[in-house]
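Working notes for the structure below.
One chain of protein is taken out of this complex; the other chains stay put.
So, chain A:
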Amino acid sequence: MGDLLDALAVALKAGLGFQAIFFALLAIGINVQFGYAGLLNFGQIAFALVGGFGIAISVSKWGLNFWVGVVIGLAAAVVLALLLGLPTLRLRADYLAIATIATAEGLRLLFRSVSATPVTNGTRGLSAFNGDFIALAPWATNERYRILGTSWSGGELWVALVGWALVILSCLLVWALMRSPWGRVLKSIREDEDAVRSLGKNVYVYKMQALVLGGILGALGGMVYAVGTGSAVPDQYQNANTFLAYAALILGGAARVLGPVVGSIVLLFILQFADTGLRLLIDNGVIPEGLLSSTDVAQIRFVLVGIGLMLLLVFRPQGIFGDRREVMLDAR
C-alpha cells in the first residue's frame, strides 16, 4: 500500500514537473493553431528547439544575459513561423503539415551536425546557461523540499512555479483572444476558409497570426524544458514530442482553453504511474519475470497510453473538456 502511494506521488510529481509544463505549452500552441485555426503544425518541436537553443546559445556561447537569450529565442520562433507560413499558408492545409514536419526533423539534424558544432556543441549539446534564472529563486535552490510526499529540489520547484505561471498566463491569453471577434474569425477559418474570405476577412493574415502565436508558445515550452533540464541537446527535441503534445491536446479536448493543460498533466501522470506501477508489480512478483521484465517497462507504458487513447477516441472522442455534439458534427 505504501508502495502504491509512493508510485502515485512520483506520478504526481511528473504530472506537475517541468516536463508537464513543456508539453502543456506545446499543446497550448498547437491548440491555437490546430484546435482553433485548423492549421496542421506537425513540427511544433522545432519552435521549442529554437526557443531552448535561443537561450542556450546566447548565454553559453555568446555570453549574453539570460533574458536577452529569452528574447532571442522568441524572436527566432517568430522568424521560423514566418518562414514556414509565408509560402504555405496560401496553399491547402497539407502543405503546412509537410513543411513543418520536415523542418522539425531538419532543424534537429542541423543542430546536431558536425558543421554546427562550434555553435551548438553538436550531439553533446550545451549546458550551464540557466544559472541566472535559478539564482532568482526566493528560496535556497540546493536544498530539497518535500511536498505531498514528493521530493523537489529548490531549482526544480522554482522552474515549476515560473512554468505554471507561464501556462496560466498563456491560458488567459488564449481565453481572452478566443472570446473576441478575432477568435471568431479564427474558428471560422477552421470551418471554411472560402466562406470567411467571401465575408471580407484577410484569411492569410489571421492564419499567420495564429501560426506565430502558437510558435511563440512552443518556444516558451522549449525554454522551460531547457532550463528545467539545465542542458540543451538537439536529440532531446525529437519530433515524437510534437505528437505527444497532440495526444495531450486530444486527451484534454481540442479548442478548449484548459484542454491542453489538463491533457498534459494527465498524460504525464499516466506515463509515470504506468512506469513506476509496472516496475513495482514486477519487483513484487505480481507480474512474472518471464512475462515482462523491468527493462520492457519504458516501452510498454507507451503501448498502454496508446491503448488508452484509442479507447478515449472510441468512447469519448471530444476529450475531457470537449463538447460531444460539436465533435460529432461533420466539419463541412
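Following the convention adopted for this analysis, a residue touches a chain if its C-beta (ideal position, glycine included) is under 8 Å from a C-beta of that chain, and two chains touch if they have at least 3 such contacts; residues count from 1.
Everything that follows uses one rule, which is that contacts and distances are computed from a predicted model.
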Q. Just by its UniProt name, which of "Amino acid/amide ABC transporter ATP-binding protein 1, HAAT family", "Gluconate 2-dehydrogenase", "histidine kinase" or "Gonadoliberin III" is the chain not shown in this complex?
A. "Amino acid/amide ABC transporter ATP-binding protein 1, HAAT family"
Q | Which of A:138, A:181 or A:290 contacts the chain that the document leaves out | A | A:181
(Q) Among A:10, A:25, A:134 or A:196, which one touches the chain that has been omitted from the display? (A) A:196
Q: Name, in rising order, the residues on chain A that touch the hidden chain in the full complex.
A: 173, 176-177, 180-185, 187-188, 190-192, 194-203, 209, 325-326, 329-332
